[in-house]
Structure formats: structure tokens, C-alpha cells
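With one protein chain withheld, the remaining protein chains of the complex are depicted in position.
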Amino acid sequence: MTTKSKLYKTLLYDKQFSRREVIKLSGAGAAIYGLNSLLSSCNTSQIPQTTIGLLLPFSGIYASLGESIYNGMRIYFDEIQNKVAGNNLFIIAEDTEMKPDVAQQKARKLIEQDNVDLVTGIVSTGVLYGLRDYFHNNKKFLICSNAGGNKISREMKSPYIWRSSFSNWQPNWPLGIWAYENVATKVFVSAPDYGAGHNMVDAFSNSFQSAGGKIINKQFTPFPSMGDPAPYITEIQQSRPQMVYCFYSGSSAVSFINAYHDFGLSNDIPIVCSGFTVEEDVLPAQGSAALGIKSGLHWALSLDNPANINFVKKYKNLYDHNANVFAVQGYDTAKIIAEMINEVQGDSDNTNGMINYLKQVNFESPRGSFGLDANSQNPTQNIYVREVKEINGNLQNVVIENLGSFTDPGNNSLG
Amino acid sequence: MNNIQIKKLSMCFGNMFALEKVSLNIDTNGIHTIIGPNGAGKSTLLKLISGHLIPSSGSIYLDSKEITNLPIYTRAKLGISCTYQHTNLFDDMTTIENIKIALQQQYDIGYKITQNKLSKLLILDQATQILRRFNLDDYMCQNTNTLSYGHQKILEIAISFATKPLVLLLDEPTSGISLTNTKEMINLIKQISKTTRVILVEHDMDVIFNLADTITVLNHGKIIGQGTPSEIQKNPTIQSYYLGHYDNIIT
Partner (left out) sequence: MNLKQHSIEKNILSNKIILLSISITIMLVLPTVSNNYIISLLIEILIFSIFAMSLDILIGYTGLPSLGHSAFFGLGSYIIAFLNSTNAIALNVSQNILITLPIVILATGIMSFVIGIIAIRAKGIYFLMITLAFAQMLYSISIRWSSVTGGSDGITGILRPNLVIGSWMLQFDSRISFYYLVVAIFFITIILLNQIVNSPFGNTLQGIKSNQQRMLSLGYNVNWYKTASFVISGVVAGISGMLLAQFYWFTSPENIYWTMSGQALIMVVLGGNATLIGPIIGATLMRLLPNVTSSITIYWQSYMGLILIAVVLYARNGIVGTISKIISKNHE
């Protein structure tokens, strides 16, 4: 146990260590610890420390998201010298491999074997929903730092599961009204045929239609792999809409937007989309094909507030590339966790104390004013309309309008 | 009983007739031999009877029951059993396991998930007896792929025999095996033919005249002669085809 502690201490202070090495060594420590507990299950010494379990994909297609979130968290923990409530802070990272069954195993390991104080992370909604009953039934805390499935703020809510990132509803609902008022009144909608796709489309459609807009077609493409986007783009071309709303992420975002451009549609039919479609992780691969695309999200690289300027600069210095929305979520999550542990003086069994703290979270985040909503257990945050522009030869999401602060309704009444 | 009737049977591979309107009755006991040069259609005929091939036209009857299009396993259940020109055994099993698997079908227990001791012993005993009868009992626990080719060929017949067939189709059982094995084989076939009708494709003239009760001569997919061994020897058509050289009839 002491060797393990030393490992983390040195690692978290040393910025030169790569993520891989941190995970590598933390795992070795965990493995040794695991062996110990197998041999003698009564060896739980009470050295004051706070341990956070981190469940993120470090392999597979979302590995870069996991890495971004982790990088963001490290910046905050460095800012507070890896100390919370007077304790040393340790992180045990585990790879979910994006598989619900692997995530289950890792969550149990973190909570039951490593005795972490709480767990954070979770990139995909499938993994989040899969873990929901485990955390709920065992009254363990999970602070979700990405996965946006609406249900966790609504019918699947648990007092022990809070989200510091967003709900899928959040960036899209305000965007619907804005698009109706500023872009066009008739829209063609396209998204992958899975939970998040439907969440986003439902939110956008709800406000777009109630503002008076018309949806001329809803296109749901195969998930997880869209395959050749050409037939879907052709369908859009043939129905000649005034505007396209879409949500894609990762490689489908690249292939969809690039094909849209190659078909020559980008000049005629404007795209308004969920911010992930053109976020910093995919923008370089889309290149000029993404120029002019307007999107709604709770953050933008170019946001002009002190917290963001500070964060973006630090991130770039440390990791040599631009920050993205996932890194910001990691950064904010780290702050929430640290302050929550401070609030209960390191006693993570004080669930009421932690819940009471979470209910009133409020601070200036790189996203702007940020708070947690006691009802939806999800952020109250600004939603920005951004446009992809070329600035000094670099493509950037430039904020063109702040739509104001939004909170998930906590039910399905608004899509 | 156990009559095989073949009516105007044709088998086409692409444009080529391997068999053309062959009609044949096998309704006497004993060993019926089919001879003919290589490519005459002998194996094809056996495969059509056993169900490994479905004819292009014509029909096959077993005791006036049409079997032309029945699947292999149904014909096997009706009592038609075949051996293969090239050995076709359960290579990864021992000799006795090969026999056992045939026996469990014979006793109709192949679908059972329980087996009492008595039935186990019965099958073991039967299998041992069969192996003894075919002089294979020394190789009982040997994997079949370690047996000599001659023994493999004998085992091939033993497996078929274990299913107690009514009609046994043998495709060149002596090809490629040693003289001693051939002699052994002749004896075995003779014995089997006492209880089972045997249709034998063979090229070794010694074997043929030793065993055959009737002979059918095939050439280019057609029957060119039929009769007892002495009749065939005297048949002028066959004489003219082969100029009296048995060797040329041989495949």
C-alpha cells in the first residue's frame, strides 16, 4: 500500500510522465494490492488519503476522449497540488474498453478491491446505463464526466449518480429555436440510429417545431458504422431542404461532413449541428469541408473568459495540442470532486454531505457560469452557437452567440 | 427380397454422360460384380445407388420401393451400405470407436444422452467380435490413421458390415493393398455374401472370377454385357471390345 502511495505521489507531480505510464504503474500497484487482499482480507490500514477511481476508455475508438478527460483532470489536480481535505490524492485509472461488461468488472474492482472514495469518468452512455444499478444499489458515488444519455437525468436518476458534462438534450434544444429564427424554417434531420442520435434529434425537433419550423425528413443511419455516406447524402440532395441538422461523432462525423462537402452541398444547404459533429477532435480531419458549419455546444475553444483562457493556455503548454470540450469536462469534474471531498473533510461515507454539496455547486468554469441542478443532477450551463471559421490559417469554432443558460428539464416533456 | 432395380438411369456431369440409360436388375443372391475400364461409370453407379449422387434421369428401386431421390442416410437405414474407393474413416478415432459409432446407429441409440452399462457392454462386445471377425482386433485401440492401407480398407468394410446392411456396395476394395491382404479380403467378402447381397466394383480379374456370381460390364456409361463369369468370358461383344485381353478390361 505504501509503495502504491509513493508511486502516485511521484507520478501526479511529475508532468513528464505520460498517461500510459501512470496507468501502467497504478495498475501494478492495484495488482499487488489485489494480491494482498486475496491473501489476507483484513489488511486495510488507515493512512489518510483520498482515492478516485477513473473509468475511461483508453483503448478502442474513444481512447482519445478518455485521454482528453484525463488530461483535463490532471491540470486541476496539479493546481491543488494533489491534495484534498489535507489528504494526498490518488487516482486509479481503469480501461473500460468501451464494453459494458468490462466496465462492470472494473467498477467492482475500483470500489470493492481498491476501496476508492468515488468513481468518475464514463464516456459512453451504454456503459453509464449499464453501471447505473450497480452504483445505485450499492450507494456508491459516480460523477459522470461525459456520457450524455438523457435518462440518467430523468427516469434513471439516482441520488448517487451526478453528471458534470451535459445531457444530450442540452446543447440541441436551444439550438432548435435559434436555427428557426436565424437560418431556415424547414429542416432535414440526420443522425445515427442509436440512443444519443435520437436524444439529440428529439431535443432539436421539439424546439424547432414548437417555434413553427417544419421537419421535412428524419434520416437515421446505421449504427455503429454508417458505411458509405453517399446514399444518405444523396437522399438529402434529392429532398432539397433549406437546412440540415445532424449529429455525428468520431469517424462518422468526418466521413459525413466530408462527403457532404464533396457532393457540393455545403455551399447551398447550410448545416446546423450538435457541437460534437465539428468538435476539436474531428475538425482537423474535416478541414475546409467544415467551414461555415454552425453548431451548438456548452463550450468553444475560443470562449473569451478568464477561466477558459487560463485553461486553454495551460493545456496547450502541457500537452502540445489544443484543448477540447472533453478536457474541459475533465477539468470541471476534478474541481467538483475535490471541493466535494473538502466539504465532507475526506469522509466519503458522508453521502448526505456530498449530495448537499453537489446540489449547490456554482463556479466560473471555462464554459462560463456553471452550476449543478439539484433536480436533474446535471449541469446548468451556457449553450453557445459556434461557427467554423478560418483564423490565421487555422480552423476554429468561433462563438457567434451565447444562447444563455439551460438546465435539463428532468423529464421528457421537451424532447 | 433385397432386389435392386435400376431403370434407364442416366447421370450427366455437364455435357458428359457418365451413365446413359442404364437398366439393371440385381435380384439373385450372391456377389454381383461390375467391371469396366477406368471412367466407365462404375463408381458413379454405386454412388447413385447409395445416394451420394442424384441421377439426372431414371429411377432406382429397392424391392419395388423407389429410392431414386432419397438422402444417403435414409437409404442407409433401408439397408444400403457403401464403402468408398478411397478410404473414408473417422481418422481421429480408434479402430474400435469406428465400429462403435456404426453399431450405435445399428442399435438406434445414436440420439440417446444416457446409456446403461448393459448396452455399453453389449456394444463393446459386438464391436470386439466384429473386429475379431475382420482380424483387426490387434489394432483395436490404435488410431485409424496409424493403420496400414490394407487394414484401413478392411476396416472400411467392417464399419459397413457393422450396420448389418441388406445390400453392401464395395468400390474396389482390393485396390492398392498387399497380396496377403487381398486374400484376406476375398475370404471376408465371401463370408459376408452369405448373409448380405454384395455389389462389387473390382478390377483384379483373379478376385472377379474368384468371387463373382454375376458380372455386368460397363463401358462409356453403357452396359455392354451381362452374365455369369463363364458367359462373360465367352461373350463375343466383350471379346471384340477387349480382344480377349482381360488386362484391358482392367481399370
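To keep things simple, chains are lettered A and B as they appear, and every chain counts its residues starting from 1.
Everything that follows uses one rule, which is that a contact is a pair of C-beta atoms (placed from the backbone, for glycine too) under 8 Å apart; a residue touches a chain by one contact, two chains touch by 3 or more.
Treat the numbers as computed from the prediction; the structure is a model and nothing was measured.
Contacts of the undisplayed chain with the visible chains, over the whole complex, involve A, B. Considering the full assembly, A:D101 is the residue among A:D101, A:D268, A:E364 or A:E390 that touches the omitted chain.
From the options A:G130, A:G275, A:G296 or A:G368, the residue with contact to the unseen chain in the full assembly is A:G130.
As for the chain not pictured, it touches chain B at residues 50, 52, 71-74, 76-77, 81-82, 88-93, 97, 100-102, 104-105, 109-115, 121, 124-125, 128, 137, 140-141, 159-160, 163.
Taking the whole complex into account, chain A touches the unshown chain at residues 20, 23-24, 26-28, 30-31, 34, 37-38, 41, 58-59, 92-95, 97, 99-102, 104-106, 108-109, 111-113, 125-126, 129-134, 137, 149, 151, 155-156, 193-196, 198, 222-223.
Here is the rule we go by: only the chains that are shown with their structure count from here on.
With centres defined as mean CA coordinates, chain B is found 73 Å away from chain A.
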